[in-house]
Each structure stands twice: as C-alpha cells, then as structure tokens.
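What follows is a single structure, written as structure tokens, with notes after it.
A single protein chain has been omitted from the complex, and every remaining protein chain is retained in its original position.
Naming follows writing order (A and B), and every chain is counted from residue 1.
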Amino acid sequence: MFYRESGQFKTSYKADQAILPIFQDRVAMVFMLLVAFVVIPIFANDYWLGSILVPFLVLSLAALGLNVLTGYAGQISLGTAGFMAVGAFAAFNLQIRIPEVPFLLAFVWGGLWAALVGVIFGLPSLRIKGFYLAVATLAAQFFIEWLFTHFDWFTNHSTSGVITSPPMEMFGISFDNPLNKYLLVLAIVVLFAFAVRNLVRSEIGRAWMAVRDMDIAAEALGINLMKTKLLAFGVSSFICGVSGALWAYVFLGTVEPQAFDIIRSFEILFMIVIGGLGSVAGAFLGAGFIVLLPILLNNLGTLFTGGQVSTGTIAHIEYMVFGAFIIFFLIIEPNGLARLWQTGKEKLRLWPFPY
Amino acid sequence: MDWWFFFEVVVGGLLSGVMYSLVALGFVLIFKASGVFNFAQGAMVLFAALTFVRLLEMNIPMLAALGLTMIVMVILAIAIERIVLRPLVNQDLIILFMATIGLNYFIEGMAQLVWDSDVHVLNLGIDEYAGFEIGNAFINKFDVWAALIAGVLVLILSLFFRYTVIGRALRAVADDHQAALSVGIPLRTIWIYVWSTAGLVALVAGVVWGSKLGVQFAISTVALKAIPVLIIGGFTSVPGAILGGLIVGCGEKLAEVYVGPFVGGAIENWFPYMLAMVVLMIRPQGIFGEKIIERV
Partner (left out) sequence: MSIKDKNTAAQSDILMNIKDISLSFGGLKALLNVNLHIKKGEILAIIGPNGAGKSSMLNVISGIYVPQKGTVEWKGKLRKKIAPHNIARMGIARTFQNIALFRGMTALENILTGRNILMKRNLFHEMFYIGKGRRQEEEHRKKVEEIIDYLEIQSIRKTPVARLPYGLQKRVELGRALALEPELLLLDEPMAGMNVEEKEDMCRFILDVNDQFGTTIVLIEHDMGVVMDISDRVAVLDYGIKIADGTPDKVRSEQKVIDAYLGVG
C-alpha cells in the first residue's frame, strides 16, 4: 500500500536518472542515515559501537570494493585481504616516516598503493577469466602476506612483526573512543557507498557490467576491455586498501600481516555472494550477516546447552553454516539478500495483485 | 657448487611434487568430467584422512577401515551430486566454483565436528625420517613410497579410463556433455562416479599426506598447493597433473634452497603461484591442456 510509484510521474529524464527515483526510497534512505548518524550514537554502548558496528562497517567497505570487481565487472578475486593489507601497511609506513601527514591522507595513500598493486595483479585478467583469474589473485594474496611478514622494513623493524597504528587526530578531535571511531568509519563508508552507486549507474558502471555480461559484445560497442578491467581492479583495490587501513587503524590498532590472510579474503567473498553480487546494498547486508552470524551462533549455543559446547565446536558449526548458506544462496537466489529484498519490494509495489 | 646436494634437492623436490600431483589428480578428474573446478578437494582430503585415522583408532583393522572410508566417500559424492550439483546444473561455471568454496567450508566444518580437530598420528609402518644414500645424496624413503603409491594410482586410473565402460562414458562426457547425453549416457550417474573417484583419490592423498604431516586441519590447505600444479599442467590432463606436480615440487625446493636465503626464506608459499602466473601469461591452457577456442 505504502510502496507505490503510481502518481509519481517523471517529467524529465533528469528526474528519472536521480540516484533514487522513487520517493519512498529517498525517505527510507534519509531515515537510515538519521538512524546511523544520530540514533545509534545516542543509544548504542561502547561494546556495540567498537566491537560490532565498526568491524561491520569496515568489512562492508571491503565487500563494497570486492563487489565493484566481482559483482559489477565480473572479475573474481580471492586476494581481497592482500589488497587490504597493502592499504594498511602503506598508510602506516607513510605516517611512521612522515608523522606530520594527517591520517586521512594516509588512508588515501594506502588506497592508492592498493590500487597500484591491484592493477598489477589484474594484468592477467586481460588473458584469462574465471577461476584462472582467481588463481592469479591468490598469487597476490600469498605474495603480499609473505612480503609483509619477511621484510621488516614494512613493519618499521618491529621485532614482533606487528605494527601499532599511530593515534588519529584531526581538527583537534581525537578519534580514540568507540563513538568517534564509529562516526569516522561511518562517514567514510557512506561516502564510498555513494560514490560506487554513482559509478555503477553511469558510463563506467555500464562498461563494467557489459564486460561482465558479454565481453565480445562489449568490445563490438567500442569498449576497451583492458582499460575497463584494469579500472575495475584499480577502483576496487583502492576501496579495499582504504578498508584495510581502517581495519588496522580503527578496529585492531595493532596489526600483523596474518590479520589479512586468505580466510579474510574468503570471508569477504562470502559477504558479496550472500549479500548480493552487483549490489551496493548487498555489500552491507552480506557483511551484516557474516559479522552477526557467529555472535548469534555463540548465543544460541550458550542458550541451549548452558555453555557446555566448546568454542571449537561452535567454530566448526559456523564453518558448516557459512558453507551451507553459500550453497543455499547460489542455488536459490544467486543475487543474494539484496535481490530477495528487491523481489519483496516489487511484490509490495503490485500488492495486492500478484502481477 | 655441490652437485650431490643439488641432486638431493632435485630428487626431494620431485618426490614431494608427486604428492602434489596426488592432490591435483582429484581436481583433474572432476574438472575433466564436469568442467567444475572443485575447490573442496582439499576438504575432501582432510575428511577422508580423518575418517580413516579415527576408524583405525577404534581398533578397526586397516583394510576394513579403508573399505569403510571408501564407502563414506561414495556416500559423500552421492550427497554432493544430489544437494549441490543437481540444482546448479546449467549454471555458470563460476557459480559452481563458488559453490565448491562453500562446500569446502561445509566439509571442513563437518570433518572436524564429526571427528575432532586434534592432530592424529597415522603410522603406515614406514619411518618418515629413514632413507638411503645415492652417492652423497640422501633420499627419503617415505617420499619414495609416496611416489610409488601415486604412480600406481595414476596407472590404475589411466587403465580405468581407457578400458572400462564407465571410463569411456567419462571421456565422452568430458568431450561434450550434450552429445554424451544424446547417446544415452546418464550425466548424473557419471557425476556420482567422478566425485566418488575423486573422493577415493582424496583418500589416498589424505593417507599419504596424513602419515607425513599427521592428520590435521593443515592437510586441507595442501589443496592450495595443487592449484598452481593444475595451472601449469593443464586442468584437463592426468599426465599434466603429474608433470605439473613435479615442476612445482622441484621448482619450489630449488627456489627455497638457492633463492630463499637471499630474500628472507619461506618463499615456498607463493613461488608456485608466481610460476603459475608466468605459465598463464604464456600458455593459458597449461602445458597439456587443450587450447581454448572462442567462437565469435
């Protein structure tokens, strides 16, 4: 009843091409932003802000980055965590060597390095596709992890191989408490989500999707496959790099290269498969799912067995549930939670008529 | 340069390469028959080895345990076909690939939930540190045994492919799904056969790796080593898997011994992948793979 576009006639293509053409969607977006920026900071406690919402947002950002590459441009990557590591270590090294650099600039620096590395490891995508490409990105994953572990220049010769992020301060505000950290991450993530949404609905996004859906036809329309794919690698890795820097600076504080291992890469791939390939909202839904599921399982375990179940057992069940959900979503709805949401909206729009 | 030492490194590399081939073989079987890159092969190796070792620990005689594990692997193959593959038939291969990543997680979780996540010692009666010398080079006896087992397995599989009805059907399916279907080869049955065979290969690989490293979670990551092996050898070729394994095993040992010390060591982890990338750039289909022709 309430979700109707009838009566909302577009009188110009300009209005039809707005980022959210339907009025109710715009209202919903404003509402969500209000909740995120105002309501949550008022009501959430430090545990929720620091231990659940911050990692959720940072991982959403990584998933968003991967979704640009895999969901929109169709190039599968198993090296996401590697690109995140590049972002984190590049940002750290810039600030360690030039302490005057503001931390936001260091994040951009980290993103740029990740983009560069992403483009280099994306080069094989010009000749190979599918899981062959996945292998090339695995090479990136293992190589980057090894590089940061074995050359202590990157960790500023720290004997433990661990880096500690410098304190974050800007305009006299210190981002050292969970609330400020949350707001910082939120602002960055919203900015990127907005940018990606814009990209995918304009010329670049169409080029990416064209390459994903039918590369031969894309070429026949004059789309340069090489440039388009490498741009996807660059943009995607930039976003992953920034999220890696956030992971190190905002969430963990102290980081070793193993924080960005292949398991993290898989985790982010799972997020976009479950959330929805080729969807901005999907990155958030998927990240929410993956972050909350272990917490839910833990609580259920405690609830039903009174804490008798070992954490190991819960971890194994978690593996199985993740695996099962991946398969489930691929079978039932390859476009993930976001697509289910879309279908729901379409039904709502037509309600009470089935068609 | 100490040539005896070089010889020792090469032989050691080749022998450990055979062990990679063993894991890669499981991938090739499934890829050949269904075009699916089965990321869960490593988890199957873990599951098979864990099942086998836990049955042994229950004082079940070795042959009976082997037989029981085989049955379990066949049941697993049937379940996979029924639950995962059948609903995804005709989907993009990349979707199937991701489904096997999910399967990988599921089986890893299940293996450790049903059994446990401790390290189990698997003793086949071969001392893994014993060896013999050729000239001044020390050759590990266990590795030679592993190589022999792998060799026998490859021989059996080749004969199976060539001379049995099922083997012929498998080859037909591998060549052309539609054509195979149209002459009445039941695709689903074939898939069950293939996944079962891959399960048995996983068992052999699991037993060999398990007795070398101990049966533990880590052996499922051996599959990650098999991926570059496949790229180098070609996804569709049994001899390719063998040769690829030898190249990777030998290459990574040589690199580790002669290059490693200059760059901080432990390059074994990524060296095979870099090698695979080079092969991909030069010859995307691998050494033995069939050339991929795209029609406009």
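Simple rule for what comes next: a contact is a pair of C-beta atoms (placed from the backbone, for glycine too) under 8 Å apart; a residue touches a chain by one contact, two chains touch by 3 or more.
Computed from a predicted model, the values in this text were never measured in an experiment.
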Report summary line: Filtering A:210, A:250, A:268 or A:283 for touch with the omitted chain leaves A:210
Query raised in the report: Looking at the whole complex, which of A:190, A:225 or A:297 touches the chain that is not displayed?
Result: A:225
Report summary line: Absent-chain interface residues of chain A come out as 13-14, 16-17, 19, 194-195, 198-199, 202-207, 209-210, 212-214, 216-225, 231, 235, 278
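Keep in mind that, in the parts below, only the chains that are shown with their structure count from here on.
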Requested in this report: Please compute the C-alpha centroid of chain A, do the same for chain B, then give the distance between them in whole Å.
Outcome: 33
Report summary line: The chain A residues in contact with chain B across the complex are 76, 124, 127-128, 130-132, 134-136, 138-139, 142-143, 145-146, 149-151, 216, 262, 266, 269-270, 273, 312-313, 316-327, 330-331, 334
Report task. Write out the stretch or stretches of chain B touching chain A in their complex. Result -> 37, 83-84, 87-88, 91, 93-95, 97-99, 101-110, 112-113, 117, 224, 227-228, 231, 263-267, 269-270, 273-274, 276-277, 280-281, 284, 294, 296
